[in-house]
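The complex appears here without one of its protein chains, the remainder shown in place.
Moving on to subunit A:
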Amino acid sequence: MTGPLASPVLRAAGAERIYPSASRIPPARRLARYLPPALVILGFLILWQGIVSLGRVDPYILPSPLRILKTLLESWGTILPHLETTLAETLLGFGLGFASGILLAAAIAFSTTVERAFYPLIIASQTIPVIAIAPLLVVWFGYGMLPKIIVTALIVFFPITVNAVDGLRSADRDLINLLRTMLATPAQLFFKVRVPSALPYLFSGTKVGITYSVIGAVIGEWVGAQEGIGYLMIVANAQLQTDLMFASILVLSVLGIVLFALVAGMERLSLKWKFAGGL
């Protein structure tokens, strides 16, 4: 301890060293952090452009980055409605998977009977390739949005459930006992200790889940759809419009990054205590 010891009786607040929040990063260090990856990506794009331009590669084999960008801007009117469909499927599927994952996790955390009954089934469900069930879902539910939502939910619920169960179990045993001696009810223990303890885990699961959810929606569309970015890719591929194919991949990738960033932002807001700096 390095702080000055002011008085024998600890009335003075400054008696011990405290650690102010260290959340602000100076611009120079920020540059040092983001510059290397930016340069690597830029170098990769220049190399790609150079190979395609100098090697006279046919655009249907490999379009150049500039050509992909041009196609993206020109076809934006075509892409946008498909993007809306895929986004809707992604969000609805994620919502369904998230909600069922949370409910299942709470039930498992509360009752060992539920855990014994369902846990093997949950794990078994993940060993079945979703891509194998997707055609079945099309047979059952047709070409609309529903099978895509179900595929997405099936993919999402697993990381959510597993992380939420781990999180709810991560609550400190001694802490629970201490609050029990204060006559806390099981509901109070759940909401004051277990749920907040689970949040960091839940956010980890959600970050994985939201990224998978885009993939789920697209897999669903590949199997059978009339609209959506996945559908657009199938059509573009069939017509050897490789530039449109790449533009679609770019759109999906950006969608995934944006959704991930939204969850990460919510995480920072809800877990202020974790990001508040300190020792």
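We take it that a contact is a pair of C-beta atoms (placed from the backbone, for glycine too) under 8 Å apart; a residue touches a chain by one contact, two chains touch by 3 or more; residues count from 1.
Methods note: contacts and distances are computed from a predicted model.
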Practice problem: Out of "Diguanylate cyclase", "Monosaccharide-transporting ATPase", "ABC transporter ATP-binding protein" or "SufE family protein", flag the one the UniProt entry gives for the chain missing from this complex. | Solution: "ABC transporter ATP-binding protein"
Quiz item: Hey, which of A:L92, A:V193 or A:V263 is the one touching the hidden chain?
Solution: A:V193
Quiz item: Of the residues listed, A:L45, A:L179 or A:I215, which one is in contact with the missing chain?
Solution: A:L179
Practice problem: Would you write out the residues of subunit A that touch the absent chain, in ascending order? | Solution: 1, 3, 5, 8-13, 15-21, 172, 174-175, 177-184, 188, 192-193, 196, 199, 271-274, 276-279
